[in-house]
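Before anything else, here's the structure in question.
With one protein chain removed, the remaining protein chains of the complex are shown where they sit.
Order of writing sets the chain letters: A and B. Residues in each chain are counted from 1.
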Amino acid sequence: MTKGIFASVLVSAAMAVGLAAPARAEFPEKPVEMTILFGSTAQTIGQLLADLMSKHMPEPVVPVARTGGGGAVGYQHVHGTAADGYNIVWNSNSISTSYHGGKIGFDHTAFQPIAKISVEVPAFAVRADSGWDSLADMAADIKASGAKLKVGASGKGSFTHLSTEAILAAVGLSDMAVHVPYDQGRAPVELIAGRLDAALQWPGQFISHHEAGTLKILCVTSAKRISQLPDVPSCAESGAEGLDLVMWRGLAAPAGTPPETVAKLEEAAKMATESEEFKAAAQTIGFEVDYADHAAFGELIARDDRTIADLMGQLGLKAQ
Amino acid sequence: MDLLLTAAQVALAPAALLAVLAGTLLGVIFGAIPGLTFTVAMALVVPMSFSLETAPAIGLLLGTYIGGMTGGSVPAILLGIPGTPSAAATVLDGYPLTRRGKASLALGTAVVASAFGGIVSLIVMVVSVDMVAKLALRFGPAETFGLLVFGLSTICGLAQKSLVKGLIAGVLGLMVMTIGIDEMEGVQRLTFGTVVMQQGISLLVAMIALFAVPHVIDAFVDHYTGGRRIEAVADVRAELPTIRDILRDFWLMLRCALLGTGIGAIPGTGGPIAAFLAYAHAQKSSKRPERFGKGEMAGVVAPETANNAVTGGAMIPLLSLGIPGDPATAILLSGLLIHGLIPGPMLFIQNPGEIYQIYLAIIVAYVSVVAIQLLGIRFFVQVLRVPAHLLAVGIIIMCAYGAFAIRNSVFDVISVAVLGAMAYGLMRVGIPLTPIILGLVLGPAIEREFRTAMILSEGDPSVFVGSLPAAVFLGLAVLIVGTQVVRATRATLSARRTEDKASASVTPSE
Partner (left out) sequence: MSAEPDQSRRLDLIAGGILLLFALAWTATVWRTVPPGFDGIGPRAFPFWLGVALAVLSAVLFGRGLRGSPPPADAEDDDPPAGATVSTGLRLGLVAAVCGIIAVYGVLMQKIGFLPATALTVAATLVVVLGERRPLIVAGMALGIAVGAWLAFGQVLGAYMPRGTWISLF
């Protein structure tokens, strides 16, 4: 009796294998999995992107959260899948910070870039009553007083931490600052409460306080001003000469994915970024839509990887 | 007033009501399945809310959050397996009540207590959002550390049989949570060079392993010995609490609701901590503390009131400061942002109408929760009619999939198996499992707050006594642990003395 059941299960499993054997149809013949590495806004943007891409593909793009280990777990998962385009990753500069920080054993060359989608620009804020109007003000004041500047950012080796250190180095405060690691969201409160002197985070966390006058955003880390904060200078204008650090996000597949598959995904991504919905979300969530094709994206990743490697090397955080 | 009326028109429109109802139902279902908590449910709901109008979208998200918070108590009471970490304290007395045939009474009381807690926290939020937000600002890392240590000291109340074993359990829980990447320094701890271990042990995974796996093993063991579990013969009548039952605990509920609201307002704490503190408070203030852990209704009322009050409390820093206190409110934040509502001080000035819509959506969500759960109780209790060993097979599947769904990770499922075997072993040698959960819940936060406070003070430990709230909480914790240690030592010594006498008088005759 039981044998009968097992036999039938086996038979149906065998049939399934037969059915699933590749018919060599055109990509995509089944849903594409988009691995999402982080929660909160990264996840929301990824979900929206997947949703919009699905409208331009015969099969849906399914967002699947594989968070943990600062992105390492998701990268490892996609890295281990077949290079057939059915597994793509919603990636970011974290590929470089994870690799150079020794969390994963492969770097950005293990992935085939598909398209750059967006850019997020961190903002540097201080208390409204600090009396500082620029980074230069702040640096002069700190150097004169000799007290250490307490700056909040995410944990060591994260992108916001690296950006913070780059700013401090540019204004000559590297040795006069204490980095206080906060998980996301806490830094603005600590700043308002006066336990921190400054914080570097995504602008969305500061804007409401900036408008209400409880906090002051000194600058944004990109070379140019951002559309969300047209009145806020760039950090380069504010005293940190030559500073240009942005967090890009885009899509990538395991290296070796066929070019025609990449082209299809790239096209769907392009259509998604051009939609009104995506542009509206960019305004409300707080990121800049910045599409680039796979070739340009590849160059950017390689260039950024060198910058991050240098920064981490200077800070003694480079493990490989 | 005009604003309120306009908001009511929007928030009580059919589409918005339907969205809240759908969200609540979804939340209850997800909350009732260990692993599939409201955090998972809300992440799923966010894309659905993209295409909705603002009011239904907010309603859908809030409904899911609130439904999920109450749903966790259903399996906690029926099976002794909490659906969410916030419901872990509810198991302590909820499950014994089920074994005494009072499942539906406990479920009904839990849902009423939940709604009460939620509504009280909403009232507090409406009346004093600014004041509470200002108070919450005063809770920096040192103060939060004090509060968390105070929460940890409730282990002593949970470890009645043996203080040493209770402390061992708590320490084990704290230890498990240090595995993985240390987010503050980006350093790997006990990962043995692997990538999978970098994600660490999820709290939910550990919770499933601690509660579900021993439950399943016991059910199978009973199947072999022919012994019937007590709940298999339990009465499954749908018996609902009367108004008088509920009013009896009114003051307790009110105190626990205020406690939960306060804790919810402090970033970095959350539902489980509030629930355990409320449980400890209920036990301490009870006239018959010895009945706790054996099926005392107050032991269900207190944690359920407090963990739902956390929802309103957590909305305070979210709306007024833009600070999400936990992963669920972080998702809520994204949902608000995508509809153009930027939480923070300006929200109350720029979008007062939407604020009222949020308040109304919370009220509607609690009404829906009560309706859904009270209607659902008669179906939920039918679960107890299923033979225990067959039910256990279903639990294996639900929990394994639930563990997978947290982060879509097979590693998490395998962790359930490994930790589950360990948990069963600990249970067999008499180590209580509940303090482990407390350690798991508090571990990461305690370490983070302590280290942050030390970095802020540049290595000066006096911050923990220099601030009044921190000093008070730490002092209370020391007091509680101290008296328990003294009492336990004295009890052991006196027991040994009597035993020595007894054996002395016996020895000669042998």
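Everything below uses one rule, namely that a contact is a pair of C-beta atoms (placed from the backbone, for glycine too) under 8 Å apart; a residue touches a chain by one contact, two chains touch by 3 or more.
On a predicted model such as this, the values are computed, not experimentally measured, just so you know.
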| item | value |
| --- | --- |
| Selected residue (touches chain absent from view) among B:190, B:349 or B:371 | B:190 |
| Hidden partner chain, touching residue among B:346, B:383 or B:455 | B:455 |
| Of B:12, B:367 or B:393, the residue in touch with the unshown chain | B:393 |
| Chain not shown: contacting residue from B:164, B:247, B:371 or B:486 | B:164 |
| Positions on chain B where the hidden chain makes contact | 26, 29-30, 36, 40-41, 44, 48, 96, 99, 160-162, 164-165, 167-168, 171-172, 174-175, 178, 182, 184-185, 187, 189-190, 213, 216-225, 227, 229-230, 293-294, 389-390, 393-394, 396-401, 403-405, 408, 410, 412-414, 416-418, 420-421, 424-426, 428-431, 447, 450-451, 454-455, 459, 488, 491-492, 495-496, 499 |
| Contact set of chain A toward the excluded chain (per top definition) | 1-2, 4-6, 9, 12-13, 16-17, 19-20, 30-31, 62, 64, 81 |
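Basically, only the chains that are shown with their structure count from here on.
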| item | value |
| --- | --- |
| Approximate Å spacing (C-alpha centroids) for the pair chain A, chain B | 31 |
| Chain B residues touching chain A - in the complex, by the definition given at the top | 43, 46-47, 50, 136-138, 140-141, 180-188, 195-196, 198-200, 267-268, 317, 321-324, 327, 330-331, 333-335, 337-340, 342-347, 349, 407-409, 448, 452, 455-456, 458 |
| Contacting residues of chain A [partner chain B, same complex] | 39-41, 43-44, 47-48, 50-51, 63-70, 72-73, 76, 101-105, 148, 150, 154-158, 178, 180-186, 188-190, 192-193, 195-196, 204-205, 207-209, 211-212, 214, 277, 281, 283-286, 317 |
